[in-house]
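A single protein chain has been omitted; all remaining protein chains appear in their positions.
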Amino acid sequence: MRLLVCVKRVPAPGAKITLTPDGSEVDTTHLGFTVSPHEECAVEEAVRLVAAHGGSSTVLTLGPLAAEDQLRNAIAMGIDHGTLLPMEGPEWDARAVAGAIVDAVRVLEEDDGRFDLMLFGNESADAGNHQVAVRVAHALGRPVVDGVKGIEVTDGEVALRRAVADGHTVHHLPLPAVAAVKEGLNLPRYPAMRGRLMAKKATIRHVEPRHREGGLRRLRLRAPEQQRTETTVLGTGAAAAPAVADILEEVGLL
Amino acid sequence: MSTVLVLVEHTDGELARTSRETLTLARNLTEPVEGHLEVAAVGTWSDELRKEAAAFGVTAVHTLEHELLDADAPPAAVAEAVRQLMGVVTPSVVLGAASERGTPSFAHLAARTDLPLAANCTAVETVDDGWELTRLRWGGVLYEDAHLDAEVALLTVAPHQIAAVPATMPGPAELEPFTPELDEALTVARPVAREALSGGISLATAPVVLAGGRGMGSAEAFAVLEELASLLGGAVGCSRVATNAGWRSHNDQVGQTGTRVAPDLYLACGISGATQHWVGCMNAKRIVAVNTDAEAPMVTRAHEAVLGDLHEFLPALLEEVRSRKGG
Partner (left out) sequence: MSDVPSHASAVIIGAGIVGNSIVGHLAEKGWTELVLLDKGPLPDPGGSTGHASNFIFPVDHGKEIAHLTLDSQRQYEEMGVQTTTGGLEIARTPERMEELRRRMASARTWGIEAELLTPEEVAELVPFVDTSIVLGAFHTPSVSVVDSLQAGTIMRQRALDAGALTISANTEVLDLETDRGRVTAVVTDRGRIECEYVVVACGVWSPRIAAMAGANIPLTPAVHQMIDVGPIPLLERTRSEIAYPIVRDMDTNMYERQNGGDMEVGSYAHRPILHEPDEIPSIEAAQLSPTQLPFTQDDFDPQMEDALELMPELLDTPGAGIKHAINGLLSLTPDGAPLLGETPEVRGLWSAAAVWIKEGPGVGRVMAEWMTDGVTSIDVHGADIARFTPNQRTNHHVAARANEGFNKTYGIVHPHEQWESDRFVRLAPMHHRTRSLDAVYFEAGGWERPQWYEANADLVGEYGVADRPHEWDRRWWSPIITAEHLAMRDRAAMIDLTAFSIFEVQGAGACEYLDGVTVANMDRPPGRIIYTPVLTPDGGFRSDLTVVRLDWDRYRIITGGADWGRDLKWFTDHLPADGSAHLSDVTSAWTTVGLWGPQARRIASEVTSADVSNEGFPFGTARWAEIDGIRALMVRISYVGDLGWEIHAPVEQGQRLWDVLWEAGRPHGVVAAGGGVYGTTGRLEKGFRLMGAELDGEYDPVEAGLAFPKVKRADFVGKDAYLKARENEPAAVMCSMTVEDHSSASGPDRYPMAGSPLLTTAGERLEDPLGRPCFVTSSGTGPSVGKHLLLGYLPPEQARVGQELLVEYMGERYPVLVGSASRKGLFDPDDARMKA
């Protein structure tokens, strides 16, 4: 089967996210880059599915040239091919991103055949738009389920487990299909050293994306006001147990 | 005269808290222009619900009536129904809660209308050439101020960011049922099975969450948290460290990529409080941190703290809870 995984290059911030002085961007001077944990799971799942069912996998991203790093990391984990939709400048909104991915998928499918399953992260770590997978699926006329934490492929069909508050729902989709997955789907592997060296030499295909105005435009980023709470120290070690039990009573749990 | 349409959710005859929050935000868009605040809803609509909607200033309620629109209705079907309703109501803004059901429904609505969608908003106002809004990024640790230029604004509202406040002037909340035309093909993503969580109380809705992190040291150490949870009617949570160490399943993970919780009490044991975790628990009403390090971010952000070794504290707390329950 043929799989496509879409990822997004995002900074890996520390306990506090610093902004550039004009507030337009996250200050990434000291930060490395990664993809969201959801997307790491998507990559892992694609590698496992190809190992189990044969076929090939492709990882795709829309981003700056440096986003090739994220593609190569995925290749080091076992993805077969990488495709970059190169763009520079300010972030595109979800509608524009989805449009570019749809264009690219059509190009890739024209050349090498249909993707049976396309995996997305449920939402990106930074923007959290929660919509690219659905937009792409809709444009391509394929069924989609979000919040996926379990994938099983059988003949011509995929069973998806969607996490909900009180458990799971199970969905059976005909292939080709799209899934937006969540962390917990699997435990992603670490890229092997050998894999990393191979990934370094891998050819990344570039497909020039076409930008169309999405409608949502960032004005600025800002950090919420820090509410400094004064922490009351209840005590140390075992001696603090009665005080905590008092709180349990106060909030009506005891 | 503009109309604002809100997709609301309800369970057991009550509007969801997130829907009430969404209505509160939506009203800010209608009040200055004396517009309509109308809602769309799936499922049986009761008189209780009508009263609640009225209290929030709702002028009209469009119940979406179709056999496919039951509790298991896939988001694509809900979205298609709302899209058709939009043709009738011609709203300028359509909002819904960024909830488990609302988020995918709006993604489908955006896809079907090919309109831009601003997710996880906390504020919005109308400006000359569209809307200016504030939305959450990075799981809520950053705000983005953005400009939305669209024929109709689609927005989801971040949960628990605004207090739900009834309107000063109740609305009539007139019932105007709407029957969309839905294709069978929309049911392709319908669930074929449903599996309830074993272990009873769900992490997302538990009134008390007992969470453990790196400081727990082992999978076995969580036994005391399990026991406390069963005594208190709560759920056990954990940090990403505990998941990655293999001590707990990812289902228990509280955080940006795990479960967001908002319990009455959050007991954080041996959790340092990295951003990834903090955004998952910051909406708890009360946070008690247990940590050896008095300067750990979790401790400095908590309401109360217990310093010292959690392996001494937790058994003592269990003993105390047992004796109070017994007595």
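Order of writing sets the labels: A and B. Residues in every chain begin at 1.
Following the convention adopted for this analysis, a residue touches a chain if its C-beta (ideal position, glycine included) is under 8 Å from a C-beta of that chain, and two chains touch if they have at least 3 such contacts.
Because the structure is predicted, anything quoted here is derived from the model rather than measured.
Trainee: Wait, the hidden chain, what does it touch out of the ones we have here?
Mentor: Result for the missing chain's touching partners among shown chains: A, B.
Trainee: Identify the residue among A:Ala51, A:Ala165 or A:Leu197 that touches the chain left out of the display.
Mentor: A:Leu197
Trainee: Which listed residue (B:Asp149, B:Glu174 or B:Asp293) would be found touching the missing chain in the intact complex?
Mentor: Only one listed residue reaches the unshown chain, and that is B:Asp293.
Trainee: Using the touch definition up top, pick the residue from A:Pro13, A:Gly63 or A:Gly99 that touches the left-out chain.
Mentor: Checking the options A:Pro13, A:Gly63 or A:Gly99, the one contacting the hidden chain is A:Pro13.
Trainee: Extract the touching residues of chain B with respect to the undisplayed chain.
Mentor: 293, 295-296
Trainee: Over the whole complex, note the residues of chain A touching the chain we left out.
Mentor: 12-18, 27, 29-33, 69, 77, 189-197, 200
Simple rule for what comes next: only the chains that are shown with their structure count from here on.
Trainee: Spell out the residues on chain B that touch chain A in their complex, using ranges where they run on.
Mentor: 72, 75-76, 98, 100, 103-104, 106-108, 110-112, 114-120, 132, 136-150, 156, 188-197, 202, 204-205, 207-208, 232-234, 240, 243-244, 249-251, 253, 256-258, 264-265, 267, 273-275, 285-286, 288-289, 294, 297, 299-309, 312-313, 315-317, 319-321, 324-325
Trainee: Which residues of chain A touch chain B once you look at their complex with the stated criterion?
Mentor: For this pair, the touching residues of chain A are 13-17, 19, 26, 36-38, 93-95, 98, 123, 125-131, 133-135, 137-139, 143-147, 149, 161-174, 182-184, 187, 213-224, 229, 231-245, 247-249, 251-254.
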